[in-house]
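Left out: one protein chain. Kept in place: all the others.
We call the chains A, B and C, going by the order they appear; numbering starts again at 1 in every chain.
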Amino acid sequence: MTGALQRFLPLIVTTAVLVVGFLICAAQFPNFASWRVVANLLTDNAFLGITAVGMTFVILSGGIDLSVGAVIGFTTVLLAVLIEHGGWHPVPAFAVALIAAGGFGAAMGGVIHVFQMPPFIVTLAGMFIARGLGFVLTTDSVPINHPLYGELNDMALRFDFGLKLSLPALLMLGVVVAAVVLAHWTRFGANLYALGGNRQSAELMGVPVARTTVAVYGLSGLLAGLAGIVFSLYTGAGYSLAATGVELDTITAVVIGGTQLTGGYGYVVGTFVGVLIQGLIQTYITFDGSLSSWWTKIAIGVLLFVFILLQKGLLVVWAGRGGEPAEA
Amino acid sequence: MTASTAPPSAPLLTIRGLSKGFLGVQALDGVDFTLRHGEIHALLGENGAGKSTLIKTLTGVYQRDGGTVALEGREIAPRGVEEAQRLHIGTVYQEVNLLPNLSVAENLFLGRQPMRWGLVDRGAMRRRARAVLHPYGLSIDVTAPLGRFSVATQQIIAIARAVDMSAKVLILDEPTASLDAQEVAVLFRVMRTLRSRGIGIVFVTHFLDQVYEVCDSITVLRNGRLVGERRTADLPRLDLVAMMLGRELEAAAHRIDIGPAELDSRPPLASFKGFGKARSVEPFDLDIRPGEVVALAGLLGSGRTETVRLVFGMDRADKGEATVDGQAVRLKGPRDAVRLGFGFCPEDRKKEGIVGELSVRENIILALQARQGWLKPIPRRRQEEIADRFIRLLDIRTPDAERPIQLLSGGNQQKALLARWLATEPRLLILDEPTRGIDVGAHAEIIRLIERLCADGMALLVVSSELEEIVAYSRRVVVLRDRRHVAELRGGEVSVERIVAAIASETPNVEVRQ
Amino acid sequence: MTLSAPGPSRNLPQYGALIAVLLANWLLFPDFFAIRLQDGRLFGSLIDVLNRGAPVALLAVGMTMVIATRGVDLSVGAVMAISGAIAATMTGAGWSLPAVLAASLAAGLLCGLWNGLLVAVLRIQPIIATLILMVAGRGIAQLVTEGQIVTFTSPALAFIGSGSFLTVPMPVVLTIVVLAVTALLVRATALGLMIEAVGVNRLSSAGAGVNTPVVLVAVYVWCGLCAAVAGLIVTADIRGADANNAGLWLELDAILAVVVGGTSLLGGRFGLVLSVVGALIIQSMNTGILLSGFKPEFNLIVKAGVLLVVLLLQSPTLTLFLPRPKGARPIGTVKPPVAPTSGGAKP
Partner (left out) sequence: ADKKLVVGFSQIGSESGWRAAETKTAKAEADKRGIDLKISDAQQKQENQIKAVRSFVAQGVDAIFIAPVVATGWDSVLKEAKEAKIPVVLLDRQIETKDQSLYMTAVTSDTVHEGRVAGEWLAKQTGGKCAVVELQGTVGSSPAINRKKGFDEIVAKNPGMKIVRTQSGDFTRAKGKEVMESFIKAENGGKGICAVYAHNDDMAVGAIQAIKEAGLKPGKDILVVSIDGVPDIFKAMSEGEANATVELTPNMAGPAYDALIAFKKDGKAPPKWIQTESALFTPDTAKAEYERRKDAY
């Protein structure tokens, strides 16, 4: 087996798992294999995908960011308050939201680096703060009625064969492409992988640890802010409890996508596939429609387990027993 | 690389009164050091003398407590490695400090990737990586992750990286520790070329032969203080040793006195028949008798490490069988081996040996405790006794047994690992590059200790790239080539020449791994 | 992770923070330290802190050891729900208390075993391995209760939640017992050393002959048991099993308690008592917020603020400025992660 194939094996396996899963669903439900379902998968998971890209970077660098869900919630509230209560035009509001979210992430990165505190805890505090700030702005759910929102929502790229890509879906695809370039064709990307591989060695090799740490959390915050904008477009409202628990969904997607939580190993594209796998599981459950609340939870857990086992099994079969023990 | 413009007579690097203290240790105490243009300068001293600290303080990894550093007359105070690199100081730190998850090419060019249109030019990076490795005779897949390669190959890559970056000063902290003679020769050729271009090289090693082979001058440290600086030519070997140790070295170790005949009459302690693993080592036969030292010799990647890993159960053999005391045994993991009374000091001590955050005491008693099982804890008093005994016996330099082992100097970590296994009073001790990074004084001590243990009936299986060392104490040498056991020399047959002859029929210097 | 010499000074930030938070509560609410007897049971805000802190403290005890092996257990909240659901349902069906307790604890044990096997044998990353049970476990709990809040009237089971032993509330007693047993188990044997060794470097430990899979499984099993006890307490306290809400998000509080207690998420050295102190710090904070009369919208911000201050006190960077001997620079405090390329490495 060639080196390149071996390196991309986890990615190939994950994608194969997605395709197999989709085919199984399509065989089971009549309307499943339609462009509408594909488009839904992309649109419905757009905010998750954008957040997960940022999370991938953070995890690649050996950290974690638990604040993303709260930042999404805060961003939607901030936008709603600025646009509806403050009378702002959405575009400057978007800019402010992105700056605020990015700055918030960068500040957490700064705290993590300067005070040598574990990212898990710093970003957990960040989660409390972002959620709390949202509550302080308003606990109501505020609808956003600006005409631009309607226009943006109607924007879509239509293909002749029937696929309709909404603005959120397009944004996510754009972010994924940009992230791939960032990860593999820039010095920042290399520094990220270096930091995640071994912080101490990276420092001894001259990687600017401080700058990279601040930047990666800043980036994650920025993307969470962007996801917040997408979420507010998606729902046309701002709500302080929006996107609760998204941090765990995101981490799951990243890990299903083959990224190691210890950092240093993984691909952005894998995360994208991981997001789609999660979306597929949900769509499957909805199409089935017979599960009670508790069976839904059990089914999600079992399917997650099955996907991870499949992934591991395929890796073992394809890579042979001498292959690296990849951790799912 | 630009040749230096300053007159060759003026010093390239001047260090005055450099001091650095850690919690409870004064690692450097007012050290002076001068490096001239076009000079290879050995930095010597016992384990824990402060060599690595000097290098790390100089390159901004640690912030100094006092003193000045001047590069070509200009004072410098780098606050980090990045800054030192910008000043054209390239460093190979002790232990391999590269990134196992990045490709070889990415490791070589981290932070200075060739760019095109604002993006990293990966093609150019690959091409240049191959070019950078070429002088070392290393033709490997530069896109493969670095972690796939052996420690030795990683070491060469680290050297190549530092050399490629150092337009003025090149610092090498024990670069030869895991290299074999052939690799060392290549390294020295590169160093001499750099010297002729006016670059100054700081070279740390515990191999005195190497010092006399390439170095122009020598600076010796002891306990964080400067002992003195000499021209190599003016300093006889015995005087150098005395400078390092502060005393004379006792006479070199002698060969063990048990004759091969008597040894062969003993029943083997452990014997392996057709033992091997697909894609790792060809099946081999190996008998080890009590009181015997068996050495494995061979080139890089010849399968020595993999052989001993199989013997210890670190990797699981898929062919052949093992017997101990005539009984067939299973070797499914290190635990089986430990229960059989085996011990194993791995080659990569940082990754597979030390438990960094735990104390020296805990590291020393870990294997003994693991063998006793968790239900029978070794009382704290007894732990301290064991630790103190080995700290004294092996002269481990540490303020106390409670210090986290990761804070010890490299050589002292190695000694603590040895202590871990000696504490279990093993019947078969397996050592992979045991004296790597250990100073001359301790080296002699350890060999003496090993001999004493063998006299008491312990058997030893050693992998070493130091042929002299092998010849000095082993009765039997197994020579490996291309992951196959190709020859076995016994008793009187054991000599450096015969080992070399056995190794060198055809010697492809390629990484066979992956 | 700090590399400073072990000793009393290492625990100062935790105890200091606890005292500071308690004092702040006292300033907000002068009767904070008032304690009286009520129906033969101690009664007062301070007792509330201990009593309400008990479930998280229990979780933290188990979680500490999991984290010491460089793992994490996200499923503890769900395990609480399962054990509570089983206890309430069985009690309602008329089973005797010993049978109920045995079944609940066995459920916790099984959950821990499942987690441990996924982590140690299948080598799934702990956060994901336990996420599976975190999601599915709550479903299992609801399956048991069929989505209802199953209430019971048995005073025997209720005693665990609101009874008292020598005037001390039962949850507090149980926490002390579990803490003591755990401490005995790890410190009077060599288990503690093995846990720390596995957490710092799994490869090296395995090479030294430590039975790493067994250590890992044991730790997750114990964590499951602790969670089961916590679940029993919560269920007994409200005399009902609320499968959807019991222990919801408590895994985060437990992790927080462990970290506030000074155990590094990167594994290695751990302190059981300090984790319990961490849990008490968090609970004092919560109780303080309730007593203060702040609007609930501010709860999270206050909590985050206090938390950051407590953690900053432990930061290796800040401790450098304290009057202490010069320490190693942070770079020396970074543990070299184990490269996952080699045989036994595990993140």
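Note that in this section contacts are C-beta pairs under 8 Å (C-beta built on N, C-alpha and C of every residue); 3 or more make two chains touch, one makes a residue touch a chain.
Since the structure is predicted, the reported quantities are computational estimates derived from the model, not experimental observations.
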item	value
Touched by the hidden chain, restricted to displayed chains	A, C
Per the touch definition above, residue among C:44, C:213 or C:305 touching the missing chain	C:44
Where the unshown chain meets chain A, residue by residue	29, 31, 34, 36-37, 40, 43-44, 47-48, 135, 139-143, 145, 153, 231, 234-245, 279, 282-283, 285-294, 296-297
For chain C, residues in touch with the removed chain	29, 31, 38-39, 41, 43-45, 48, 52, 142, 146-149, 151, 162, 234, 237-240, 242, 244-246, 248, 287, 290-291, 293, 295-297, 299
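Throughout what follows, only the chains that are shown with their structure count from here on.
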item	value
Category of the chain touch graph - line, ring, star, complete, other	complete
Chain pair with the higher count of C-beta pairs in contact (A-B, A-C)	A-C
Distance from the mean Cα position of chain B to that of chain A, given in whole angstrom	43
Euclidean distance of C-alpha centroids - chain A vs chain C, Å	29
Where chain C touches two or more other chains, by residue	331, 336, 339, 341, 343, 345
Multi-chain contact residues (two or more partners), chain B	61, 100-101, 145
Sites on chain A touched by chain B in the complex	3-4, 7, 181, 184-187, 189-191, 193-194, 196-198, 200-208, 264-265, 322
Touch list for chain C against partner chain A, complex	74, 122-125, 127-128, 131-133, 135-143, 146-147, 243, 252, 255-256, 259, 264-266, 297-301, 303-304, 307-308, 311-312, 315-318, 330-331, 333-334, 336-337, 339-341, 343, 345-347
For the chain A and chain C complex, residues of the former touching the latter	62, 111, 114-118, 120-122, 124-126, 128-129, 131-133, 135-136, 139, 197-201, 203, 248, 251-252, 255-256, 260-263, 265, 292-302, 304-305, 308-309, 312, 324-325, 327-328
